[in-house]
Every structure is written in structure tokens, then in C-alpha cells.
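The complex appears here minus one protein chain, its other protein chains still in place.
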Amino acid sequence: MSLLGVQDVVTAYGKIEALKGVSLDVAQGSITCLLGPNGAGKTTLMMSIAGILKPKRGRIVFEGQNIAGTPPHAIVAKGVALVPENRLVFPAMTALENLQAGAYQRADRKTVGEDIERLFTRFPRLKERAGQQAGTLSGGEQQMLAVARALMSRPKLLLMDEPSLGLAPLVVEEIFRIVTELHKDGVSIFLVEQNAHMALKVAQHFYLMEQGKVTFSGNPGSLAEDEVIRRAYLGSAQA
Amino acid sequence: MDDYAIGVLTNIGLFSFLALSAYLLLVAGEMSFGQQAFFGVGAYAGGILTALYGWPLPLAALAAMALGALAQFLVGLPTLRLRGLYFAMATLAAAEMFRILFELFHWRVERNGELAGPDGTQGFRGIRWIFEHGIEPVHYLILVYALLAVILLLLVWVERSRLGAVLRGVGLDPELAASVGIDVQKAKLGVAAAAGALAALGGVLYAHHNTYIEPRNFDIMLGVHSLAYALIGGLGTAFGPLLGVLLDIGVLEGTRFFHGYRMIVFGGLVAVLLVFRPRGLLDERMVLWIRRRFS
Partner (left out) sequence: MLADLIQNSLDGVTAGAAYALFALGFTLIFGVLRRANLAYGPAIMFGCYAATWTHLNFGAGLLLLAVITIAGGVLAGAYVERLCFAPHRGGSAIAAMVASFALWMQFEELATIVMPRHLYAFPALYDGPPLELGPFTLRIDGLVMLATAIAACALLWWILYRSRFGLAVRAVIEQPAAASLAGINVPWVLVRVFALASALGGVAGYLVVASHGQITPMLGMWSTLKGLLAMMLGGLGSLPGAVLGGLALGLIEAHSQWFFGPQWRDLIAYLLLFVLLAARVPWMTTRSAS
């Protein structure tokens, strides 16, 4: 069943169309992955879904409702949370405060506290650094913090934009391990990645995006992995 | 044409120089809160040269422009590396310093048996060169607009040239400009000098039109107005600032319709217009459209 349906979305920066009619589906309970070269529009798509950008045309249907053009905080309320590219933690706030910010919309302090405890158990490094300023955390720790912050809103769909960016291979493995764990807990995940190899290991379905359009849709294995990787980094010859 | 109309039209011309001076810097990407200082420099310099030392107006005007250019260049040298609000605040501080210096400035010289010249807060009276030379108000009006026309032609010519494109590029995206080898600092300093010269020209003409100037004339409000004229008229063409001045002094003041409410109406107009046209009425898009329509 489709949790998120992107239907022919066109998003522009002024006159320049970064998304030229993107259509894809994220199935309920799946890990879906979006690959493609730089400049393909992957981040633009994520930001359009999260409400930071407003599509010029098209629909973004979440749980049956069109959320295209809805402001970001309302989209969080509906159950979609984005872990943005470059993490964007709140640098002067402590790690704990970052998590509290992620729970901003939730009124019940008790369950928020419980969630924080649970996340600290899942991310023990964050617990150690709970009182430390987020800006002083390492790249990997900031990534975990950004993921944890997004989880604080108890999303049904977690969007992740390049979680492995700039991280060491061991840390990247840890991140993807967390992705699979979250998936087992029932969170649907839509993931943009440059690291096609790792992404294909965890995804049930993937899309390739080039120059503002989806150019391939399939399951890992439906295309030879080196072909996927080639197109993810360089784009296909015809594009 | 009656005297009032001549006066209004002359003022439109005079303040157009000031608005153009703010406009040049805006196009180069900098917001200056201080062009009124160089307007004042021109006024005082020109007035001193003609009233105290008998210089002919054209020569005095040239000297005033040079001084204005130098002053703005010197202010710009340490500050143009600053961006946005920092630069704006530096120009504000500089302009206020100039104004206070005008208040402290006494240059009394004996002329025809009397003391004449700038007298601090008491101002500078007796800048009567155009009256002493029998120039009628309507002639002065023509002179002001003739000069304005020359300046406009020059600016439009520059705008259509490669230099104009470079300067506009520097204003819209300085990093990009620098990456293609443009010396952004030098470009901005050049624009600053030109802006200073323009403001000073307006000032010298203003001083001779009014025959009396005082430091209070060159306060922040004047600078605020010149920025508003430049932006609301439009950053797409040198005619933009003129439109801004025309809107305020021409329509609102000249028609006497909004007597007493002029700033309320103009202020509201500016704020509302900017919501829909953040780069002014004659912004780059409008200018492009006009060019296409008429070519």
C-alpha cells in the first residue's frame, strides 16, 4: 500500500525547474531509496515533500491527503519528518535540547521523556553527550542526533537526505544499521543516498533520478549493481 | 509656469542626483545609509568656493564633485569589504560624523565688510551666486535638468555596456563575479566614487538653489528618503530613482493633494509596493519587458 505518492511534481527555483514532473511511490513499511547524480533534484524533492519548498504543479499524497504546499510544521504534525542534508543540528543547544526541539509539537511531557530515554538507549553515544553543545559533536554523532531529533516527532514516514555524507565508512555502516532497526520497528523510510552500494543493501525498492525526472524504478537486483552505481554517479548515457 | 511649479520641478531634479547616488550603490549590492553626507559635502564645498572665494559655479561644481568622490572613496576603502547591515551601519556612522562635523565647522571670512561662511549649527547663508549672476529660476531649472540628462545618458550608456553588466553582476552575486576574475573590491570602490560625485553634484546645486544650508538638512531622514526613492523607483534602470523622486516630490508634494500627509502616504506606498515589487517599479524584469516591447 502506498504511504506516500508523489505525482508529477514540478518544483522550480524562480524560472529554473529543478523537478520536471517527478512521480514515485513509497510503500507502507518499506525502505525506499532514491539515487542519482548531484544536481538531479533529489534534495529538492525531499524539501518539496517536507514542505520547505512549494511545488509549482503536481500532488504529494500522504495517507490519502495531498500535502503539497503545506507548511513544514504542519507536515511534521501529519507524521512526516525529514533528516536534512548536512544534518542541520542546532549548534548552540545541547544534544538533549535538540531532541526536545524535535518533540516541539508534542504536549505530553511524560511520553516525550520516555522517548528520549529510549533514543538514548538506542544511541548510547548521544546519551554520553546529552549536555554537550551539538555543534561540538563529531559528524557521525551529529547525524545520529539529527535522526533522533526527527524520530522525536514519532513520524510514520522518515525522510533521510544523504545520511552518509561526509562520514567515515564505519560510521556509515552504523547509520545504515540504525536504518534497518528503525524499519523493523515499523517506520517507513524514504532515503536519498549517494552511497548506492549501502543503500541497495537495505532498500526494498529504489528509484533513479536524473535531471529532475525519475528514470528508473525497481528492486535491488533488477539492475546490475555496477550499472546502478554508474547511473547514480554519472547518469545514463542518454540523459 | 508659476514659481511654485518651477520650485517643485527643480527639487525633483536636485534630489534625483541623490537618489541616483544611492541607486548606484544598491545596484553594486550595497545599501548605504549615508549618501546625505556627500550631498552635504558638495553643498558646503560648492558654497564656500562660490560665496567666499568667487569661483564660478561650474568650476565649483566640478571641485565639489571631486571632493564628494574622494570623501566617499575614503569612507568606502575600509568599509566596502563589509557586507549587508555592517556596511550600512558603517555608512550611517560616517554620515552622522559628517553631520556633526558640519555642526562644528566654522569658516568665517570677511566679504564685502561682513563675515560670511559656514557658522556651525547656525548654517551657511548667502550662497547667492546664481542670483548675483542674474540666472532666473527657470534657467536654473533647465541647467539642473540638462546636467541630469547628461548623467542619465552616461549611466544608460554604461548600463548597456560590458561595464554595466559587470557591476550588476557584482551586485547580484559577488562570489560568482569574483570567481570569474572580477576584482569586486575595486569595482565597488569605483561605484562608490561615482556615487559620491553624484551626491556632491546634487548638493552643490541644492546649496545654490536654496542659498542657505545648515547641518540639519543632511540628516538621516534625507538618506532614508534617497534609499527609498532609489529602491521604489526600481533598480533596473537609472530612470528608476527618478521615478521614485517623482512619486514623492512630484505627485505627493506637487499636487498638494496630500498636504500634511505626504510622508504617511509615501511611506505606505513604498512599503506596499515593495511587497509586490521588491526591486522597485522599474526592476530588471520590467526593463527587459519594456526593451522587448519597443525594439
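As written, the chains take the letters A and B, and residue 1 is the first residue of each chain.
By our rule, a contact is a pair of C-beta atoms (placed from the backbone, for glycine too) under 8 Å apart; a residue touches a chain by one contact, two chains touch by 3 or more.
Computed from a prediction, not measured in an experiment: that's the story for all the values here.
Q: Among A:R149, A:H205 or A:R231, which one is in touch with the chain left out?
A: Of the candidates A:R149, A:H205 or A:R231, A:R149 is in touch with the missing chain.
Q: Thinking of the whole complex, not just what is shown, which of A:V9, A:V22, A:I67 or A:A81 touches the missing chain?
A: Residue touching the chain left out of view: A:A81.
Q: Of the residues A:Q100, A:Q143 or A:S188, I need the one that contacts the missing chain.
A: Answer from the full complex: A:Q100 touches the omitted chain.
Q: Based on the whole complex, identify which of A:G39, A:P91, A:P169 or A:G218 touches the chain you can't see.
A: Candidates A:G39, A:P91, A:P169 or A:G218; residue touching the omitted chain: A:P91.
Q: Could you pull out which residues of chain A are in touch with the chain that's been left out?
A: So the residues of chain A touching the missing chain come out as 50-52, 71-73, 76-77, 81-82, 84, 88-93, 97, 100-102, 104-105, 149-150, 153.
Q: At which residues does chain B meet the chain that is not included here?
A: Where chain B meets the chain not shown: residues 26, 31, 78-79, 81-86, 88-90, 92-94, 96-97, 100-101, 103-104, 220-221, 224-225, 227-228, 231-232, 260-264, 266-272, 274-275, 278-279.
Quick note on the criterion: only the chains that are shown with their structure count from here on.
Q: How many angstrom lie between the CA centroids of chain A and chain B, rounded to a whole number?
A: Once rounded, the distance between the two centres reads 52 Å.
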